[in-house]
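Omission of a single protein chain aside, the complex is shown with its protein chains in their original locations.
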Amino acid sequence: MLDMALSSLAEVFTFKSLLFIFLGALLGLIFGILPGLGGPQVLALLMPLTFTMDSGQAIMLLISAAAATTFGGSITSILINTPGTPTNAATTFDGYQLTKQGRPGYAIGAAAMASTLGGIFGAIILTMLLPFGKNLVMLFSYPEYFMMAIMGLAMIAIIDKEHMGKAIIAGLFGLMLAFVGLDPVTGIERYTFGSYYLWDGIQLVPMIIGLFAVSEAVALFSQKGTIDDSGGNVKNSYKDVFDGFKSIFQNFKLFLKSSLIGTVIGIIPGVGGSVANYVAYGQAVSTEKNPENFGKGDIRGVIAPESSNNAKDGGALLPTLTFGIPGSLEMAVLLGALTLHGIQPGPRMLLENGNIALLLIYALVIGTVASTLIGVIAASQLTKVTLVKTTYIAPLILVLAMIGAYASNLMLADVVVAVIFGIIGFFMVRHNYSRIALVIALVLGDLMQRSFHQTIDSVGVIGFFTRPISMGLFVITILVLILPFIRRKRGVNNVSS
Amino acid sequence: MFMKNSKLLSIILGLVLLILAACNNNESKTVAVSSEDVSAFPSKEITFVVPYSPGGGFDTSVRLIAPYMEKYLPNDGTIIVKNAPGGEGNVGLSEIERAKPDGHTIGLANLPGHYANQVMDTAKYDLLNMEYVGNITTLDYITTLSAKSKYKTIEDLQNADVVNAGVVSVSSTDGLGLMAFAEELGINLNIITHEGSSEALLAAVRGDVDIVQFPYTSSVDYIESGDLVPLVMHSKERATDYPDIPTVGELGYGDLLNVTMGNRTIIATPGTPNEILTLLREAFDKAVADPDYMKQAEEAGLEFNSSNWESAEKLSNDGYNAMMSFKDLMMQDK
């Protein structure tokens, strides 16, 4: 095993390999920054190009691109309050506030270090678990998937403490939206009103683009001036970024917790990586000191989601490599690429092509590092965006967003969805209904209803209560929900005594 | 301010008028094809429409063969692969059907799987009308039992009250195939749906479901590792690596093959001129015979059990008829 590790390492550190990793990181970064485009798109684009390449290098190129998109997306979240990819949605809460306070570099620096270290964390866990991969993945069955979905949905109640009731309504609306389309169990059409497009339900990416990019552009435009509220005193970029780097170490426990969450969520097939960042944010809010600072530019609100969304990549490789089950959307495309190159993930692969797994892990780590390096350098220029007049920024965001919505599937219907949710998003912001709650519910709604029916149909209702892991998840969920209330009560007692 | 708003309004009105005018010209794409200059074909890049998302088995099959077909097309022809997932095939297949019938649009169909929509009257396309270029491969399916299942033989299954079955959906190839198989053999199924074939296979490995029916190539690793126990092969001949498994024909249900198999068939727009179809068909035939292609397909674990356009068309029609005979089974919950 050790000599395999070393020989794979040698393969990675050749000039050509590093060049491909770098290229992948650059492309992934660009795709991550553009709203609406992300991991799946960059991989779909690169796949045909890798056809004639050596398989080792092709894979390094692809995985590095996939890893880079999450950091690219964080830049957009922080600078213009628009998630570049669905996995960066939670970063907008505090990241954007920091930008408005004139400290975008601080947020980007923190996101960069969190992403790098988070990616490394995920890769380390993956390496340790790979031999046990099969047994681990098999521990999770229908009830566990359901509890994971419930845990994620429970985050909705915490995500906006001031307007909890409204967030819940938003979440319920999101759940209803998740029911639109062909029913996963019986295959009948629900709420499709005769449209074939809606058979596949409301698409996540156009919806996020509408909810965030479009409504943000309108808000910016109404606001006049510039994004930056601090009067143009954008602090010296590099020092700020460096402070951002340091912040991870100042909050190391939080970083570890969030990365662990991300990795675990990545490992569980079917949950989908985009949930990781909300759950990490939610647990941070519920367990950290001074939770009232979240949402106002607290750097911890950037560290938590950004560590977890990179850690999830490492985790997601586990079911991908051991079972050929994509742990996330990008992994699905990666699987296709691997197959084309004669590598079939599954029980046999680790025995016959074990070095490929190691190559992937190394490339993942190096790609993440490369993307944060490039990203930080680029970001220092990109932050200038915050000084441009909003009336110019707004239409540009809109154009990029609309084209982003269109580019994935070349369906105008996606753009229409984006516009509709743009209007909805506008009113949601205006009246304080959490948009993130809507997104979480839509993302998890599918998993929840599917796993619910799967459990009921295979073992019956009792299935939820007889398995240790699912009960454990249930208990954690309850704890995470109650903890803030208990702490508040304790806090009140402390004050009065 | 009032002035600016009305300027805006007039521009928008103008656009609306533009649309109304252009609407008439934009709908019908089936323009009559005048004598296409065959020697210039292809005169631009050919679009290969795949009604699936990137990364799946179908997508991979297409991406594998496209460069080889390119090789054998005249005039340095190029093929680009376009993913058009959605609507259970409606989006992609209707795009192929409505394209200009000049040979520059071809696509992939899953037969008989994509007939499900037609049988249930929810299709925006008609595969019986399409032109056939060739069959990339016929996927042989295999019925397997979970090693953790208490059922071990067909008789066990027939005697059981109910058997948990893992499928992707009730209208997917594996789902329909398994349901048809069970119906013929008198097995009572409790259908549990999953997100994809990998998830369903995983469920069988875990023991959450008793029986699944997926392509041999997807199942063989689990059979080797002992997680799945093979029951019945849905192919004309027994599997070379597992010669003990009976084929469905030997059991007396050979007709099921038309419904339980999966064909990855290349189709072209209806009305494409015969001369151009011939060029496409020849390019296909040469591509699948190319030794490099076969080697790559084997390494990728993809079957290369190809057949030419005539047998593809026949397989297609047989598949449709076979599926129609199971119409009631498919329409249960609708």
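Just so it is clear, A and B label the chains in written order, and each chain counts residues from 1 on its own.
Note that in this section contacts are C-beta pairs under 8 Å (C-beta built on N, C-alpha and C of every residue); 3 or more make two chains touch, one makes a residue touch a chain.
Here is the rule we go by: contacts and distances are computed from a predicted model.
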- Note on the structure: Name check vs UniProt for the chain missing from the figure, options "YwgA family protein", "RagB/SusD family nutrient uptake outer membrane protein", "Nucleoporin-interacting protein" or "Tripartite tricarboxylate transporter TctB family protein", returns "Tripartite tricarboxylate transporter TctB family protein"
- Message: Please identify which residue in A:Leu9, A:Leu412 or A:Ile462 touches the non-displayed chain.
- Response: A:Leu412
- Message: Among A:Ile423, A:Ile469 or A:Leu483, exactly one should touch the missing chain; which is it?
- Response: A:Ile423
- Task: Determine which one of A:Ala394, A:Leu442 or A:Val480 touches the chain that has been left out.
- Result: A:Ala394
- Note on the structure: The one residue from A:Tyr142, A:Trp199, A:Phe323 or A:Phe452 touching the chain left out of view is A:Phe452
- Task: Considering the whole complex rather than only what is displayed, give the residues of chain A touching the chain that is not shown.
- Result: 27, 30-31, 45, 165-166, 168-169, 172-173, 175-176, 179, 183, 185-186, 188, 190-191, 214, 217-219, 221-224, 391-392, 394-396, 398-399, 402-403, 406-407, 410, 412, 415-416, 419, 422-423, 426-427, 429-432, 449, 452-453
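Criterion: only the chains that are shown with their structure count from here on.
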- Message: Need the CA-centroid distance for the pair chain A / chain B, whole Å please.
- Response: 32
- Can you list the chain A residues touching chain B in their complex? 40, 43-44, 47-48, 51, 137-138, 141-142, 182, 184-188, 196-197, 199-200, 269-270, 323-326, 332-337, 339-342, 344, 346-348, 409-411, 450, 453-454, 457-458
- Sites on chain B touched by chain A in the complex: 53-57, 59-60, 63-64, 67, 81-88, 90-91, 124, 164, 169-171, 190-196, 198-199, 201-203, 205-206, 208-209, 221-222, 224-225, 227, 296, 299-302, 333-334
